[in-house]
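I have a structure I would like to understand better, so I am pasting it below and will then ask my questions one at a time.
Missing here: one protein chain of the complex. Every other protein chain is in place.
Every chain is named by a letter (A, B and C) in the order it is written, and numbering of its residues begins at 1.
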Amino acid sequence: MLSRRLLMATAAAGLVAVATPAAAQKKYDTGASDTEIKIGNINPYSGPASAYGLIGRTIGAYFKKVNDDGGINGRKINYISYDDGYSPPKAVEQARKLVESDEVLLIFQSLGTPSNTAIHKYMNAKKVPQLFVATGATKWGDPKSFPWTMGWQPNYQSEGRIYAQYLLKNHPQGKVAILYQNDDYGKDYVKGLKDGLGGKIKIVAEAPYEPADPTVDSQIISLKASGADVFFNVTTPKFAAQAIKKMHEIGWKPVHLLNNVSNSVGSVLKPAGFEAAKGILSTGYIKDATDPTWKDDAGLKEWAAFMDKYFPEGDKTSSFTVYGYTVAQTLVQVLKQCGDDLTRANVMKQAASLKDFAPPMLLPGIKINTSSTDFYPIEQMQMQRFTGERWELFGPIISGEVGS
Amino acid sequence: MSACLLEATGICAYYGPTQVLFGLDLRLAEGGITTMLGANGAGKTTMLRALSGMVRATGEIRFRGEPVLGQATEDIVRRGVAHVPEGRGTFTRQTVEENLQIGAMSRRDRKAIPGDIERVYGYFPRLKERRGQQAGTLSGGEQQMLAIGRALMLRPRLMLLDEPSFGLAPMIVAEMFEILRTLNRSEKVSMLLVEQNAALALDLADHAYLIETGRLVMSGPSAEIRGDESIRRSYLGY
Amino acid sequence: MHDRAVAHVKSPPAGTLAGVSLDIWRRLAIAGALAVALAVPFAAKNFFIFQMTLAIIYAIAILGLNLLTGFNGQFSLGHSAFYALGAYTAAIMMEHGGLGYYWTLPAAGMVCFVAGFLFGLPALRLEGIYLALATFALAVAMPQILKSTPLEPWTGGVQGIVIIKPDAPFGLPLNSDQWLYFLSLAVALVLYACAVNLVGSRTGRAMIAIRDHPIAASAMGINVSLYKSLTFGVSALYTGVAGALGAVAISFVAPDSFTFVLAIGLFVGLVVGGVGSIPGTLFGGLFVLFVPNIAEHISKGLAGAAYGVILMLIIYAMPSGAAGLCRLIIGKFVRHGR
Partner (left out) sequence: MELLLHQVLAGLATGGIYACMALAVVMIYQAIDHLNFAQGEMAMFSTFIAWQLLQWGVPYWAAFVLTIAISFLAGVVIERTVFKPIHKAPVLTHVVMFIALFAIINSAAGFIWDFTIKSVPSPFGTQPLFGQRLISAHDAGMIAVTLVLLVLLYLFFRHTRVGLAMRAAAANPDSARLAGIRVGWMVALGWGMAAAVGSVAGMLIAPVVFLEPNMMLSILLYGFAAAVVGGLTSPGGAVFGGFAVGVVENLAGTFIPYVGRELKLSIALFIIVAVLIVKPSGLFGRRVVTRV
C-alpha cells in the first residue's frame, strides 16, 4: 500500500522533472536517475516477528516526508519494501526481486541476522549495497571480505563489553547471572560480556530462553537460587518486562544490567512497573520518546510532528519508530553526500565517509562516524540509570571496543 | 379409510448426481402401521430420509395437511415425526437415560419428561436396569430398544422405523415387534416401517407399499399383498 | 471422521471432450506443461527462474506430504522437520564432507526416509488430531534441536551454514539459476513419475485401502503397520529431497528457515492444491511461493490478514482444492463413455 502510493507520487513527480535539462557529470547505476532513487527494503510484515514491521513502515513514512520536502538533490525516493516473514529463504527471494526485477540502487535496513546472513554473499557478489542492516551482530562491519555490507546500530558485543567495564570498575567481587535469548542476538551479548570480563568476575549461572517460551519465570527462579548479585538481562521487550516483574515479586534485587534492546520506558519499564524497574542500569544511544527527560527537546518535537503528519497510525511509545526515523535520516545524509554521482560504489564510499553526523534523535554527544576501515556507524553509547520514572545518563560517552 | 396423516406425491431424490427415487407417492393413515417393502437398494431408506428432510428431494410432502418438504430435519421432527434411523443412531458416550433425555430435547413441557422416561422404562424394563450405563456398551437389541424409546420421548405422531430387526436374534425381533404393536395402540403412534423381513412386516402392518429401484410397484392392504402370488415368491420366500 | 478427512481419488474419468478421448487430452496437457516448463528459463529473468525453482521444490515437498495424507490418510503438520533434515544433510555434507551437491540429494532422501520410517512407528498409535498434534510438536521442536549446543559443531548453531551456489557442469551454457531450475525440474519429473507409479501399484492400492478402510485392509492381510510406517518414510524422503534442493537453491540453511510456519505453509499448499491429487501439488507449490507476495502487495500492515482472506476465499471457491475444481470443470464438458 505504502510503496504503491509512493510509487504513484514519484511517477507524477517524474513527469514534471523530465523537462529540466540534465546537468553534466551525472553518474548513475541501476536504480538511480535524474528524477528518482530506488531503494529496496526487507522487513517482516507478517508472521511471528511482525512487530519489527513498524521499522519498515516508519522508514516509508519518512521517505514520503523527504519527497514532500523536495526529495534529495531534486530526486524523489522510490521506496520498495517487501515482507520476508523473518524467513531466510523468503529474504533471498525478496532480495533478488529487489535487485533483479525492481532494479533498486541499494537494499537498506534489511532486518534480522538470519535474513541478512542469507543474502550477505549474494549482495556482495552482485556488488549492490546492503546498507545499514537492522541487526547488531558484529559481522556486518567487515569491509575487507564484504565491502558492500554495513551495519548501523551499536553491535551487541560492544554493548556487552561496556557492561563488563562497568562491572570491573564497580563490582569486582560480583557474581553474575545471565538470562539471554537463545539465538545470535543473545549469544553475541553474552560473548561481549565474557570477553570484557576476561574471567576476572565469576559468572555463576546462565539461563537461555526461547522466544517461544510463554514466560521466563522458571529461569528467574533458578538464577536467583544461584546466589548471584549481578543480573545481566539480555531479553526482548516482552521477556524483559516479565523478568523485571517476576524479580520484584520474588524479592530478588541484584545489580540489574538491562540490554539496550529493551530499555524503552513506555513499552517495557512502565508495563513492568516503575517500582520494580527502579535502579536498573542500561546503555542508550537514541532518545526514548516516552522518557519525560526529552519532553521539551527540539529533536523530539520534530520527530513527534513527523509522526503526527506522516505516520499517525504508528506507535509513538515504541522505540522502533524512533529507530526507523533516525536510520532513514542517516541514509538521506549518505545520499545527499553522493550528490550527482549515484553509483553503487559511490554510495558505499559516502556511507563510509560519515563525519560527526548527529541525527537529532541520537543522545546528545553521540555521533556517527565511518571510514573505509570502520564500517560500524554508531559505536558510542552512554550508561544510564532508571530513577523510577526516567533514565538518568551518567558517566562518559563510551566507545565500545569492537571485537573480532 | 381413516384420516390421512402424511401424504407424499411425486418424490424424486438424489445422491449427488445419481437419482434414487423416481416420483414415489405415499399415503399414511392416521393411527395406522404402514410398511414399505423392497429389495436392497430399492430406495426405502432414501424415502424415509426424504420424509424427514435428510436428503435433497423434490415433489410434495404434506404432514397433517401442511407442506414440510424443504424444511430442516429439526423442524420436521418438531412437528412430531420421529425417525429411528438405520444403525440406531445411539449416542454411545452418553448414558441410557441421557439418550432418552436427548430424545425429549425439543419438547417444551419439561415437567412431563421424567414421567415419560418412566413410561419408556415400562415398555423396555431392560433399559431401566442399564439406565446409568454408557449406551455404547449395550447389546444390539438393547440399542434398538433405546432408539425406539428415544423416538417415543418426542411424543411423536408418526414414527419412521428403518429396519429395526437388522442384525438381531429372532426372539428379540419378535419381542420388539410385539412392543411396536402395543405402542401403536396405546400411544396412538402411526408408523412407517421399512423392513427386509417382509413376512414379519406384513404381519404387523395394515397397509403395504412395494417399491423397486425407486419406483412404486404395488400398494394395498397387507392382507392383499400377502396373498399376491408374485410377492410371495420374491419377498416372502414360500 | 477419519475417512471423511481425505478426498477420494478419482480414477481418471473415461470420456471424451470435443470428440477426443480424455486420455489424449491429458497427454497433451502434460506435454504442453512440459514445453512451457522447458521454455521458462530462456524467456524469463533470472529472478523469475529462481522463483519457479523454489515453487517446484515446494511442490515436491507437498507431493511428499500428499502421499502421506492424501493416499494414506495420515495427518502431518510437521513436514518442515523433514524438509529441514534434508536441507541440513545437504549443507553438512557439502560444508564438512566437501561433497558435491549432487551427492547430497540421494543422501538427504535416505536420511529422511529412515527418520520418517522411525517417526512413523510410534505415530502408528496416534490417529487424526493426535497425530496432527504430535507432528506439529515435531515442527516446533526441530529448529530448537538444530541450534542446540551439542549439534552446533555441525549445524553452525543459530548462524546456520552458508553454501556455495553451484554452476552448471560440463560447460553447459547455462547460468547457475537456469541450471538449478533444470536440476529441480528433472528431479521433480523423476519423483512425480515414481509417485504416479507408486500410487497405481499394489503398494499404492494397499496404502489407499488403509486410508479408506483400515480394519478391512488388515483383514485382507495387508500389514497395516508396515505400510503406514513405509509411507511415512517415503513421504519424508520426498520432502527431504526437496529440502536438500532448497538448501542448494537458497545457498543457506539456518534454524529460522524451518520453523512451524513452513510446516503450515506446506499443509496449506496440500489442501489448496487438492488432497489426493498428484498434479494438484504443483498448484500447491505455486500457492506457497506466490500468495504471500500477493498478500503483502494488497497491504503492508495487514499482510497476514490479506493472506488469511485470500485463503478463505480460495477454500470457498474450491472446497476440494484446485484439483477438485478442475475435475468439476472437466466434468461439465466431458461426455461420459457409459
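One rule holds for everything that comes next: a residue touches a chain if its C-beta (ideal position, glycine included) is under 8 Å from a C-beta of that chain, and two chains touch if they have at least 3 such contacts.
Predicted model only: the values in this text are computed from it and were never measured.
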Touch partners of the unshown chain, restricted to the chains that are shown, please. A, B, C
Could you tell which one of B:G32, B:G59, B:P85 or B:P221 touches the chain left off the display? B:P85
Looking at the full complex, which residue from C:T69, C:T89, C:T104 or C:Q178 touches the chain that isn't shown here? C:T69
Residue of A:E103, A:D142, A:D297 or A:D315 touching the missing chain in the full complex: A:D315
Of the residues listed, B:S139, B:T213 or B:S230, which one is in contact with the missing chain? B:S139
On chain A, the omitted chain is touched by residues 46, 48, 50-51, 53-54, 182, 207-208, 210, 212-215, 217-219, 221-222, 225, 237-238, 241-242, 245, 249-251, 264, 266-268, 270-273, 314-315, 317-318
At which residues does chain B meet the chain that is not included here? 52, 54, 72-74, 77-78, 82-83, 85, 89-94, 98, 101-103, 105-106, 110, 134, 136-140, 150, 154
Across the whole complex, the chain not displayed is touched by chain C residues 1, 4-7, 69, 75, 77, 122, 125-130, 132-134, 136-138, 140-141, 144-145, 147-150, 264, 267-268, 270-272, 275, 301-309, 311-312, 315-316, 319-320
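Basically, only the chains that are shown with their structure count from here on.
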Connecting every touching chain pair, does the picture come out as line, ring, star, complete or other? other
What is the chain whose Cα centre is as far as it gets from that of chain A? B
How many Å are there between the centre of chain B and the centre of chain C, using C-alpha atoms for each centre? 49
Where in chain C do residues touch two or more of the other chains? none
Where in chain A do residues touch at least two different other chains? none
The residues of chain C that touch chain A in their complex are 45-48, 50-51, 54, 140, 144, 147, 157-160, 162, 246, 250-252, 254-257, 259, 261-262, 289, 292-293, 295-301, 303-304, 307
Can you name the residues of chain A that touch chain C in the complex? 1-4, 45-48, 50, 53, 56-57, 60, 81-83, 85-90, 92-93, 96-97, 99-101, 112-115, 117-118, 120-122, 182-184, 187, 210, 212, 313
